[in-house]
Every structure is written in C-alpha cells, then in structure tokens.
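Removed: one protein chain of the complex. Kept in place: all other protein chains.
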Amino acid sequence: MASETIALSVVNHGTRPIGDRLHDWVVTVDHKKLGILYILYALMFLVIGGIEATIMRIQLIVPHNHFVSPEVFNRMFTMHGTTMIFFVVMPFLFGFANYLVPLMIGARDMAFPRLNAFSFWLMALGGFLLYFSFVGGNGLYGAGNAPDVGWWAYAPLTSRAFSPGHSTDYWTLALLVSGFGSIGTAINIIATILCMRCPGMTLGKMPLLAWLNLVMAGMVILAVSPLTAAQMMLSIDRYLGGHFFDTQAGGSATIWMHFFWIFGHPEVYVLVIPAFAFASEIIPVFSRKPIFGYPVMVAATVCIGFVSMSVWAHHMFTIGMNSYANSFFVITTMAVGVPTGIKIFNWIGTMWGGKIEFKTPMLFCIGFLFQFVIAGLTGIMLGTAPFDWQLGGSYFVVAHFHYMIVGGILFALFAAFYYWYPKITGRMLNESLGKLHFWLLLVGFHLTFDAMHIPGLLGMPRRIYTYEPGRGWEVWNLITTIGTFIQGIAILLFVANLIFSHWKGPKAGNDPWDAWTLEWSVSSPPPEYNFAKIPVVKSRRPLWDLKHPEDPDWKYE
Amino acid sequence: MKGTRHQKEWGRVGGPVAGVFMLLAGVLLAVGLCSAASGPAIPSIFKPESTPADSIYGLSLLVLTITGLIFVIVFGLIAYVLAKFRRRSDDGPEPPQVYGSNQIEIAWTVIPVLIVLVLFMATARVIHAIQDARMPKGAIEVTAIGHQFWWEFRYPGLGVVTANELHVPVSDPSHPTPTFLKLLSADTDHSFWVPRLAGKTDLIPNRVNNMWIDPHETGVYVGQCAQYCGMQHAKMLLRVYVDSREQFEHWVQEEKKSTQLSDAVNEGRRIFETTACVNCHTVSGTVADGRFGPDLTHLMSRDTIASGGAANTPENLKTWIQVPDSIKPGSLMPAMKLNDHDLDALTAYLETLR
Partner (left out) sequence: MSSAAITRPSIEPEWVLPSRGRVGMFSLIAAEAAIFTIFVVAYIFYIGKSLSGPLPKDVLELPIFGTVCLLSSSLTIHLAVTALRNAKVGAFGLWWFATIALGAIFLAGTGLEWNHLIFDKGLTISTNLFGTTYYSLVGLHAFHVTAGLIFLAIGMIFTLLGKVKPEHSERADIFSLYWHFVDAVWVVVFTVVYVIGR
C-alpha cells in the first residue's frame, strides 16, 4: 500500500495571541497561506471594481445623465479595467495556482517559497499604488487624480502633453511593480511543476490543472515582459524626455499599440487557461468520469499558448494596416479558435455517458461552458476583420470580453471556490446559498451582457460617459444597468456565504466530493507540510486507483 | 413515487434549460427587431447604405449563419448531455470510464479547420475589396483631421474647409462619385465611425490612413469618434450629409465664398477680431486665421455646434461662448467671459457667417 494518509491531530492555534497569528500571515512563505492571501486580496478588489462598474452603469442608464462628471467616468473605466485584470482575476488565479499546484503534484511547497512571498507583496504594492492615485495623483490644475487614459493607455494620450500631472504615472508604476511580481510567480510555477513532482508523476500523469498552469506561467513570462518594456519606455518618455511614442518627434503611436497588444492578447489567455483548468478538474468529478482525451487537452492548450502569441493585432484591425497584414491576423485569430473548440468538445465528451451531479461547482462549470461558447463565437465575429471594422471599439466588444471574463472566467472561479473551499477551510459552503448565488448571477449576467451587445450593433462606441438620445440605445442601456444590481446582490450573497460557512458550515472531511487527485488525500485543511510521506503515483487519478483497486487507471492509460 | 421523482428531476434540469432557451430566444428576437429598427437616425450596422458597409453586412450574414449553426449544435449537445446523463439515483456504480477516442478528436478538429478556411477566404476577399479599392476619376477627395474634440474637413480639390458636418454627394452606381477620405490627426488617436456608411478607421498622429464611402441614398447619417481621445471623446459627434448632386454643387459654391462683410454687425466683428477668438478660429476674408479650432466662415450652414454637442441656435451659441463647460465640460474651447452686451453683438456677427 503506497500512499496512505497518516492520521494527524490538527494543531490548535486558538490559544495564540492574535498579534502572533497575524504576524504569521505577514511573514509567511507557505504556499497555502500565500494562496489565501492572493484570493482575499482579489476578493476585496472584486468588490471595489464592481462598485466602479456600478457607477458607470448608473451614469449610462439614461442619455445625458449627470450622475458623475466626465472626468470621474473616464477614471472609472480606466480603474475598473486595470483593477479587474491585474488585481482581481490575476491574483485569484495565482492564488488558486499557489494553493493547489504543490498539493496536486505531491510536493510540500513551491520551488522558491521566499520568491513566492516577495511576488505576492509586489503585486499587493502594485494595487496599493494604483489606488493611492486617488489621493496622491493631484498634479497640475485640471490634471486629475486617478488615471483616466483607459486600461490600454494608448499613446500619445499618455504623453506629458496630454496627460499632465501624475495620474498616468501611477498606472505605469503600479503595473510595472505588479508585473515583476507576476513574472516571479510564473518562474515559481514553472520550476515547481518541472522539478518537484512526486515519484511516478511524469508530465503525462500530472493533473490537467498542473499542465494548464504550466502553460499559463510560460505565457506570463513571454507576455508580461513586453508590457514591462513598454512601461519602461513610457516612463522614459514622460520623465527623461524620451521620444518612443512622441509623434511630434517622429515617434509612433502604433508601436505602443503593438507592444501593448503583444502583451494584451496572450494576457487574456493567461486569464482563461486557469479557468479551463478548473473546469477540467471539476467537470470529470461531477460527471464521475475521467477527462475525455487528456493528451489532446494538453496538446490543444500548448497549441493555444503558441498560436495566441501571433494574433495580437486583431485588436488593431482599424488602425490602417494593409490588407495583407489584416488577413494574416484574421487567419491566426481563427486558427486559435480550433484548439479552443476542441476543448469544448472534450468537456462535453467528459459529461457524455456520465452521471452528472448538479452540485454548485458543477452548475458554475455548466454556466462557464455555455457562456464560453457564446463568447468564443462573438470572438469569431470580431476576428473577421471587416466585421470588426464595425464591431470593434463598440459596446459589442465590451459585451464580448465581459462574456469571456465574467461569464467564462468568473463562473469557473466560483466553481473553483465551491469545490476547493472545503479543502482550504475544512468546511462546506452552504449549498442552498450557492445555488441561489448561481441562479441570481446567471440572470443578472445575461440581462446585462446579452443586452450589451445590441448598442454596439447600433453604433454605440465604448468609453463614452454619455450618449445621444434617439439612436435606439436607451432601452438596452437600461436593461444592462438593471442586470448589474442583480449581479451585485449575487456576489454579496457569495461573500456572506464565505464568511458564514467558515464558522458554521458542516465539516468537510478529507474528500467531500469523492474526487481523485492528490489534494483530496490529505486533511481539510491540509497540514502545514502537506504530505507526511511524499506519495508515489502510478496514474493520473491516484485516488481512483486506491478506491478502485480492481479497476485502476494505470491499466488503461 | 418514481414517476413523481422523475418529473421533479426533469423540472430541476428542464426548467433551467427551458429558461435559458427562452432568454436566448428573447435575445435573438431583440437582435432581429433592432436590425429592422427603423429611423435613419439609428446608426445600425445592419442598415448599410454604402458599398463598404454593404460588403461588411454581407460578410456578417455569412459569419452569423455559421456561428449560429455552431451555437445550435453545441448548445443542443450540452442540453442533451445534461438531460440524458444526469445522475438518476443516489447509489449506483460509477459509469464506464472512457478515456478518449482518437477518431472523434480527429473529426472535431478537421471540421473546425474547414470552417476556418471558408471563413478566412470569404473575409480576405472583403478585406481586399474594401482596402485596396482604387479611387475612380469622379471621386471627391476629403482630408479629415481629428482634433480633441472636433473634426476638420478639408476638400483640397474644391478649396473648401469646414468642420464636424461632412457633405458628400450621393453616388450613382452607373457614374460612381465616391468620397475618398485621407485621415490624419492633430493630437491623439481618434476614429471615424459612421456605421451605415463604412466600418471605422482610426486617425492616428504621424500616420496617414485612408477610407472611402459611396452612399447610395441621400440623407443625414450619424456617427461619432470611436477611439478614446480624452475628456470629451463622448461628444465628438459626426454628421454626414449625403446630398444630391445639385445640392452638393450648391453647397460647395456657398462654402467657397468668403464672408460678406456687413456693417450691421461691425461691432461684433470687432469683438471677434480683437479678442482671443482669432487665435483659434478662421473666418476667411478677415484677419482671423487660427487653425486650432473649427473654421467658422460658414458657421451658420451647420445644423449643430460643438461637434454635435448642441443645436445651432443663437441661445446655444451664446451658452457655448460664455460657458462651454455646460455643453461639453473639458472641451478646449475657453470660456470667453464677455459681458452681456458684447456677447449679444458677437453672436449677431456670428449669425451672419452663412
């Protein structure tokens, strides 16, 4: 009998003074604590980013509204976008990766625990800097406080001439600092997965979550670095009189776009691939079957990783590239849809012939699947360049990417929460509240983001603080805003569930879902050192082998 | 008992599935409704009136059909799987553990690749047709220069300069008179988007872009700047007036005339020419030749002021001059701080700039 758990008594921390316990959290290098810190940090910014979105939606509920001034609105969309991408979704995903990867590969921690802590605190500093701009960003009269240049910060709007004061610098510095943190985490994930798998866990036998986070980390290394370079160049322009993006001196506005989107496009795959990972772990467990086509799923993801580095200028179809360049980016954009579609079919194939249990994690995965398909299809529409000449820069695009990020990634994240919260805290989240959360969010999400496509089809551009009446946009904006409130309630319910269940939720035990990967072999929450004995595995589902010794996976793989 | 539970379980999945179906149907209906949305003021991309917009519309129908079919198939599969393979009783053996199937993987790789090829070829044709179109002899040439937060239109061949409201002749397919625009920017990035006439093309400083339109029907087509350019991006509106040939010729003639100087408004003209107005604005035939703001020579020929921010009425003109922030907060037009008498005289002068 190879890997059996050894019964342990949970160390009682209750008697230690609160100061000591907080100190533990501040100085920790333990991947589990850091994972939780990332997740809590992201949750806080999710609420803040949601408030920013709500402010915008109230301003847009009717034409010529005066809820906020144009200055405030422009800061809102800049901060909302920057916050949600860099200080909500990325920390959520890094948090889950940090927590889960060592446990799932049978390791005791990440490869570089101190680098891990350093990376978290860099990211935290970045978020703090970005929001400090509200207080500290006052420069010249009329220069504003928080950045208001859009989260892509196109040049030359970001030059000193058009953005005086320091607001843009807070944007640049916040992302530069947190970018270094992201690269640090990526290095850690790669080294952990390549160098610390338990005996028997070849690359072909590790959980898909590990594979997908490996690809994600590789993409962070290759994609965040160009953004870092571009931020340095922008700072040189703004502070040292450089001319990288200074069109008056012969510089190019489009080169910023290229550098930004070489980061920006792979970045969205960095965001979505871990969401794929969650779905790939949860759907099999609640269908009671292994993932369909494991090798193809790996190959498709690696393929997505590579091809996605070549599609960036589909964000730039309208800038006047010649027809050959535009055509090139059309074909690469469509090409990346093929491996993505394969994954969708594989998830359906996993559910096919299974015995599906509609617990909350699975509900969220189904929502993810459904919405991800739609988002992918609107993505294909946007990928056909001439169609993009109409749809790009409009509310259709805004609807598309929110479908991806909220309908896809956030739903998958909620699935991950409901699935792994028992492992992290030792208690189950309340199932009824969870289902309520799911249905409310589903309704609110669809109200908002289905309706949002239509003003784009009717000519409404994005990033406008108000709009003209009589263009057919009013009713759709109204519906969009109403959905926002319903989503807000759903998320607040979720936060309440998180807090309530921590103390009152039923005890989870090691393996509440009857799952098959290594994290379910240890206690909930896991001991500080994860595994008393490093496990030895023979297949992709070591716990299936233990539970079904008459029919183990390694006979078929 | 079993029948009841069966029904209840259907309700558990069937209800939500039906609900989502209805939501979708609603969305599709809405899309259908708005593509049939009437009213020329609605800048719907599904109501094209010019060849580039037509080509895009045609391509969009192909893309929507293909994606619609994919959606129906995939959604159908998901709904079927959820209904048929849900767990029906609490205790049962695990289902057969299927690990994959190479044939199926090949099938659902090859078919998407074929779809991609078809879509790509259709797309490449339209890209080429729109972007590489040659300018015919009868074309009107316009240079559009984007500013924060207004549009400058110069017709080099016709000697006309105007702002914000673009006049072009309707184009008869037998004798095409399209309008070819050269797009430049004086400051930050902008984007020219009039959905019913063409897709959007950006105006980028230190770069020359090109686009063309050949409107089939006369009328007014609305649009606005589609690339965030600063504080008042939202009110950098566009109006394209597609005139008949005669109307267009008449308009050009009127625009080419210099100002008729009238003694009745001398006082207003003096105020204009001795305050800061002349630093930014041009009135041809006078000393005012500033280029930072719109050319005002034929201000009264326009329906709107402040690039569509307000209707062109004397009241609005006065408000715009005195308190521009009440119409377009953050626009680069300074508040002129004139006393009431001067303001009236100035407005009277501006009213003569036909």
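Each chain gets a letter, A and B, in the order it is written, and its residues are counted from 1.
Here is the rule we use: a contact is a pair of C-beta atoms (placed from the backbone, for glycine too) under 8 Å apart; a residue touches a chain by one contact, two chains touch by 3 or more.
Model, not experiment: these values are computed from the prediction.
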Missing chain: touched chains present in the view: A
From A:44, A:125, A:229 or A:546, residue that would touch the chain that is not displayed: A:229
Which of A:99, A:170 or A:244 contacts the chain that the document leaves out: A:244
From A:34, A:79, A:124 or A:196, residue that would touch the chain that is not displayed: A:196
Hidden partner chain, touching residue among A:44, A:255, A:302 or A:325: A:255
Absent chain, residues of chain A that touch it: 2, 111-112, 183, 186-188, 190-192, 194-197, 199-200, 217, 221-226, 228-230, 232-233, 236-237, 240-244, 249-252, 255, 259, 262, 536
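One rule holds in what follows: only the chains that are shown with their structure count from here on.
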Chain B residues within the chain A interface of the complex: 12-13, 16, 20, 23, 27, 30-31, 34-35, 37, 39, 41-46, 53, 55-56, 59-60, 63-64, 66-67, 70-71, 74-75, 77-78, 81-82, 85-88, 92, 94-101, 104-105, 108-109, 112-113, 116, 119-120, 122-124, 126-128, 130-132, 148, 183, 187-189, 191, 193, 195, 198-202, 204-207, 209-210, 222-235, 237, 308, 329-330
Residue ranges of chain A in contact with chain B within the complex: 69-71, 74, 148-150, 154, 156-157, 162, 247-248, 250-254, 287-290, 292-296, 318-320, 322-323, 326-327, 330-331, 334-335, 337-338, 341-342, 344-346, 348-349, 351-358, 366, 369-370, 373-374, 377-378, 380-381, 384-394, 439, 442, 446, 450-451, 453-454, 457-459, 461-468, 470-472, 548, 551, 553, 556-557
